[in-house]
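Mind looking over this structure? Questions follow.
Every protein chain of the complex appears in place save one, which is left out.
Right after this comes subunit A.
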Amino acid sequence: MKFRSVFDIIGPVMIGPSSSHTAGAARIGRAARHLFGREPKYAHIHLYGSFAKTYKGHGTDVAIIGGLLDYDTYDERISQSLVTARKNGMKIRFHEEDAHTDHPNTARVKIGDDDGELELVGISIGGGKAEITELNGFELRLSGSHPAILLIHNDRYGAIASATAILAKNEINIGRMEVSRKAQGEQALMVIEVDQNIDDSILDELERADHITQVAKISD
């Protein structure tokens, strides 16, 4: 079941005008921000389907950039986000794509700075709920019904054990786990769905573990 909480239906509290094109879009931008870990210096946003056709009227552009500035769906600063981001030095480009995607509200977000780059694909499935379907070329199959931790790591022995050891020590139970890599010895991704919400202190601990380069969580 994609929707597990009554507050997915009655909620979120948000700045109008569209839950899928504004609130959901803000959440996609914010997921990218959290995964990247800091405010990016550039952002290339590719919009597909209904997003591409109507983004100006719905404020999808200001919402995604608002998310990149770490604003929540109800943050009144969203309407000024483009101005703020540019003032902070962020270079922003929007691309309206014609390609057909599985979901009508799809955005591909490429962000980065001198130290790194991140690319994700997010879909806005209605009522303000968003899902991340791709991260740095890795296809994600998140159920969306449990909190998840995403760990980008080097494909080396011991990387998985060091992550799971930290979770075990903190008494976090793993419900589902998936490991994928681009090629042997290169960048890899662990997706770990857990039963409880994760404290930031645990994320910090994971980030310091051997071979792990980036850590983010996706809340329920």
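Just so it is clear, contacts are C-beta pairs under 8 Å (C-beta built on N, C-alpha and C of every residue); 3 or more make two chains touch, one makes a residue touch a chain; residues count from 1.
FYI, contacts and distances are computed from a predicted model.
Within the choices "L-serine dehydratase", "Imidazole glycerol phosphate synthase subunit HisH", "ABC transporter ATP-binding protein" or "Oxidoreductase", the name that UniProt assigns to the complex's undisplayed chain is "L-serine dehydratase". Summary of contacts with the chain left out: across A:8, A:39, A:97 or A:205, the touching residue is A:8.
In the complete assembly, the contact with the undisplayed chain comes from A:59, out of A:29, A:59 or A:122.
Although one chain is not shown, part of subunit A still touches it, namely residues 1-20, 22-23, 49-50, 53-59, 74, 76, 79, 103-105, 124-128, 196, 220.
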